[in-house]
Each structure stands twice: as structure tokens, then as C-alpha cells.
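All protein chains but one are shown in place.
Then we have chain A:
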Amino acid sequence: MSDEAFTGFAGWLAEPSDPPVEGRPDWLEAQCSLARERLAGLDVPNSKTESWRYTSLKGLMEQDFARAGENMTALQSDDLEEVLIPGLDAYRILLVNGRYLPELSAHEDLPSGVRVAGLRDLIANEPDLLRTHLNAVAPPDSQPLFAALNTAGMDDGLVLFVARGVVLERPIELIHLSVGLDEPRVAQPRHLVVLEDGAQATLVERYVSLGDSIYCTNSVLELALGRDALLKHDRIQMESPNAFHITGLYLTQSANSHYQGVNIGLGASWSRTDLNCRFQGEHAECDLQGLYLAGDRQLMDYHLDVLHSLPNCSSRETFKGILYGRGRAVFDGRVFVAPQAQKTDAAMSNRNLLLSEQSEVDTKPQLEISADDVKCSHGTTVGQIEPEMLFYLRSRGIGASLARRMLCLGFADEVVQRLSSDALRDHVSEQVGQRLESAPMD
């Protein structure tokens, strides 16, 4: 199985027609080949692999993706207008099919101490800047399959550094735009975000497409937060309805740091998101929020892995899902509290609203607690729209379908409110509303 399977990913790593990343330093070359070697020994997950129990790779394996490369499209600024969010004031970094596009990016006048660059450029020109952190948050010798694929095929992505004590008020918006090409392509963007001690920033990370073609995005993010650092991180996955989307997010938090992540999943036919958090100092707080919508032919698969290995840290995992048609979702949340991690405060919840009989969610929150002086809780619900609530709205003259949509948006609101700006809240509410409007309600 694995021999045959592997040819399915061969195209992901084959050298692209354009020249390979130039001037790659030895240390990085060594890491990438380590990932390649590791891949040779990794089996393709199947239904017996615990973390892939509910999600089949079949559809992905059937595609013969070729690696996306440079200059595959002539994008105009008008094309970009279509995907911009009205009212969102941000520095903009644009990646098209995995490649940084400086012409249509806009991040001039960054305050001193803030560095925004394309990964490919930095590798070629200032590789030493990357040495401490790249492949350090997610070391290649322990990466799972898709992260290893990303490392082995490392090409381009966003690099964001915020120096000690610098507070960046204006958000950084990372737009990953996929443009339909003649054949199915896979882009493997690799992002690195480093906030030094006391630094603060807001990152808005969006995956969007022009058209509804078949492609795959296999992204990896490494996020390193220094002491007292604060990162607000809004992630909005709105890939094409025929796309495959994979995210592996790796986060390390030093003492007193705060991470506030909001994961919105609306697009792609098949998507898999792994969020991993490790604490490296006490009194750090990690807040992982999520909202996902899955309709016909859509799968949303979330895996959370939060490891409390030190005392006095807190984590929140709050995920909500709305499923309709034959939509499917998986929530597999794991919070591990090591014996020495006393005074850990962890609360995980996963609530789902099923709007149809054929929709389905597999939810598996797991708290593994080995310390005795902790405050930990978890809960899941899978339910339908409350008839009482629906009647209340209808009794005021509001038609049944609008009433249902209002209640779904109300359900989603708790997570939507956590987004970092009104512009994003409006954008997401509108997108959720639009999807529900065309959703079959039975």
C-alpha cells in the first residue's frame, strides 16, 4: 500500500521547472534532506492510524498533483480586488499558488523592529536570520507526513519577525491566493512567525481562490512567542469548493505569552487542520477558537494537541461547527497535562449544530491529566436548532429559512466575536450567511 501510495506524493517534491531555491545554506539543506529521508520511512496513514480514523486520504491520493512553481499566472491588481475584505486596514503579503508576489503585496512603512519578507528571498539573501527558528518549532525529525512533505519541498512563504518590545498596531494580512491552472497543483507554503519578548502583533491569515478549480494547499506554520509576547491570529480558510487544504500549525509559547487563535473553516472539499501548542514557560495562555461549516461533499477535520508540560499555564479550546446537507466534520482535541504541570487551567469544548439528517460529526475531546492540582474541563454537544427559538422568530413574522439562518449565525457569533476586527467579523458573518442561504435545510 505505501509503495503504491507514495507515487501519489512524488509530484509534490519533484523539482519544479524553475530553478530550485538558490544559495540554500548547508544547515537548511540538511534539514530538508532529513525530511526527505524521513518521508521514505513514513507510511501513508489509513483508517487504522489513530489520528486519521475518521478521515480518508483516498480522494487526495487519487489526484495527481504537480508541484506549483513560479510565474504560473499573470495576476492583475483587479483580480486581487475580488478577494480583499472591505474596511480591513492591514499590511498585506500576497502569495499566489505558494509563491510570494511582492508586486501586489503592500507592506511599506513597517515600524522599525518589524520584518516582513518572503521565505525564498530570505533563504537566498539572509539565511542566517532563519537559523534559530526555522524547523526549530517543528523539528523535521518528528514531523508527521504532511509537515515532512512541506519541509522536504520547502519553497516560499511568509516570514514575520517582531523585535523585542515592539507593538505592531496594524495587522499583517497574509493572503494565500490559489489561481486555477491547467493541471492540479499543490502549493506548500511555509510560514514563520517570531515574536520576541514583549512583542505584540496581529496576523490575519487567509486562504482564498479565484475560480473553483482542483488544487491542494499543504501549509505549515511555525510560531514562536517570546516572554510576554501577544499574538492575535485570525485564520480564515475559504479555499475553492473543490480544493484540498492541509494546515500544520506549530506554536511554542514562552512565559507569560498570549496566543489568541481563531480558526474559521468555510471552504475546500476536504480539509485537515492540526494545531499544536507547547509551553516553554509558566503563566502562558493559549486560546484556540474555531468555527467550521461543512455542507455537501465537504469534510472539515480538526486535530488539536495542547501539551501542558509546565505549571501555571492555561489553555482554551472552543470549537463550534455547523453541518448541513451531507457535510462531515471531525474534532479530535487532545490536551495533555504532565505530572509536573500543577495549576494548569484547561477548558475544551466542541459544540455542533446539525441542520440535516445526513450530516455527521465525529467529536473526540480528550483530557489526559497526570497532575492533581488542576482545573480542567471538557464538553461536547451535538444538537439541532431549538424549535422554541425558531418559533419565537417566526412568531415575529420572520420566515423560517431566515429564522434558521439567524439562529445559526447566533450560534456562530461567540467565535466570530473573537476575530480581531469589525471588518473581519462582518466578512465572516456574511460568508457564513451566504453559505447557509444556499444550504438545503431539511
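Simple rule for what comes next: contacts are C-beta pairs under 8 Å (C-beta built on N, C-alpha and C of every residue); 3 or more make two chains touch, one makes a residue touch a chain; residues count from 1.
Methods note: contacts and distances are computed from a predicted model.
Novice: Pick from "Pyruvate dehydrogenase E1 component beta subunit", "FeS assembly ATPase SufC", "sn-glycerol-3-phosphate transport system permease protein UgpA" or "Oxidoreductase" the UniProt protein name of the chain that isn't shown here.
Specialist: Per the UniProt record, the undisplayed chain of the complex is "FeS assembly ATPase SufC".
Novice: Among A:Gln76, A:Ser112, A:Thr132 or A:Ser395, choose the residue that contacts the chain missing from this document, as touch is defined above.
Specialist: A:Ser395
Novice: Can you tell me which of A:Leu13, A:Leu110, A:Leu181 or A:Leu409 touches the chain that was removed from the display?
Specialist: A:Leu409
Novice: For chain A, which positions touch the chain that isn't shown here?
Specialist: 387-389, 391-400, 402-403, 406-407, 409-414
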